[in-house]
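What follows is a structure written as structure tokens; I'll ask about it next.
Only one protein chain is missing from this complex, and each of the others stays in its spot.
The block that comes next holds subunit A.
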Amino acid sequence: MVKDSSSMAPRLSDFCYPDAPEEDKYSVCVHCGFCLEVCPTYQAWGDENHSPRGRVFLIKSCAEGELPLDESVIDPVFTCLDCRACETVCPSGVQVGALVEEARGQVFHARREHGDRDPLMRLFLRGIFPRPGRLKTIRRLVRFYQKSGLRTLARSTGVMRVLPPQAREMEDVIPEIGRGPAIDVLPTVMVPKGARKATAALFTGCVMDVFFSDVNEATARVMVRNGVEVHVPREQICCGALQVHAGDRDMAREMAKKNIEVFERAGVDYIAINAAGCGAALKEYPELFHDDPAWHERAVQFSARVRDITQLLVEVGFDPPKAELPMSITYHDACHLCHAQKIRREPRSLLTSVPGVDLREMPDSDRCCGSAGIYNLTHPDMAGELLERKMDDVPEGVEAIVMGNPGCMMQIRLGVKKRNQQLRVMHTVEVLDLAYQREETP
């Protein structure tokens, strides 16, 4: 039959909650299929259901009432890594990521309504990440666990076996936690020595500040070194990306509002972020406020000031380090940097500006490493397969794998650990920071 929706009686959409996937977004897909081969889940399974085109088709079918919001839609929507590789190739510019996130929002509502909630998930999404105080407590606990010998004890007694294997693996690669989170340790304002090129507020993030606060400190140092006055607003909270990915859009909206207010008060030129996932989420805040014109406008203003740290440095102009840092590295493109934010050139130009750094490209550097937020905990098989492929692609003889996202850093640390390799996992700004430090101590 030739399709003609107009001739059929209108059917009720199965997306019955507010903030549903929008027709303007899914109707853009012309079903060409050019996205199939870049999709990690399609590559693995060869099933149309788990491809970007398939997911958009299912979302559309659900929106038009042709499919119920059941496992046939929910499963494909949740196997998506949200890596956005499909958006990079899509000639029609379909916002697959936004559609998937909106669909997850519907699932979240439906599950809550049916009392079918996952208490652990709820604890993380609502109980911990939105609350900076609790995050810091967790950070202190992990630090205590590492320092006090408990970690050694736990490992030697085998008590870790109560954890699911993927969580156990992750515990293994948690970096040594430093003295305190950057949000507490850094001064509220850091003024550059010479001329001030711009002002920027540092978004410290949650995972980044819990596990990689060193990277936040390095980010601040590198900005100040390049003439940027750095502010660290104390009242900022987690960006809400994990909530958006999980479909908890109401919570994400509350968190977004809080951050928008905090950073509006900071009165700075830029909002600097060194975590790709958070950067993409901050830039996409307007997506959360379709039905709220006033907040939408504020979100647009906010997003316009957000810059990934590499983008910011290139934009304001950076001093190439003068000291030699002999090191051969490879660069992994975090999905939310290269696909979601279209940032590929900037980190490479920073890295190659360092004298002595030899950047060796890995094949398919923009293929997801499997971290994808908490995907490595929810879909360990797929995440593990992607990690294997990523580690296979690391060129022989490099000393470090460099990237711009804490989730990828954890995941790739795991890959390095599993293979027993002598490889450093570093953030782009850490390389730069290291080179600047060498200038001071010749």
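In this text, a residue touches a chain if its C-beta (ideal position, glycine included) is under 8 Å from a C-beta of that chain, and two chains touch if they have at least 3 such contacts; residues count from 1.
By definition in this document, contacts and distances are computed from a predicted model.
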Which of "Chemotaxis protein CheA", "FAD-binding protein", "Amino acid ABC transporter membrane protein 1 (PAAT family)" or "ATP synthase subunit a" matches, in UniProt, the chain that is not displayed: "FAD-binding protein"
Residue touching the undisplayed chain, where the options are A:20, A:63 or A:90: A:90
Full-complex contact with the absent chain, from A:46, A:165 or A:356: A:46
Given A:18, A:68 or A:356, the one touching the chain that is not displayed: A:68
Touching residues (missing chain, whole complex) on subunit A: 1-7, 27-37, 45-49, 54, 57-58, 61, 66-68, 70-73, 88-94
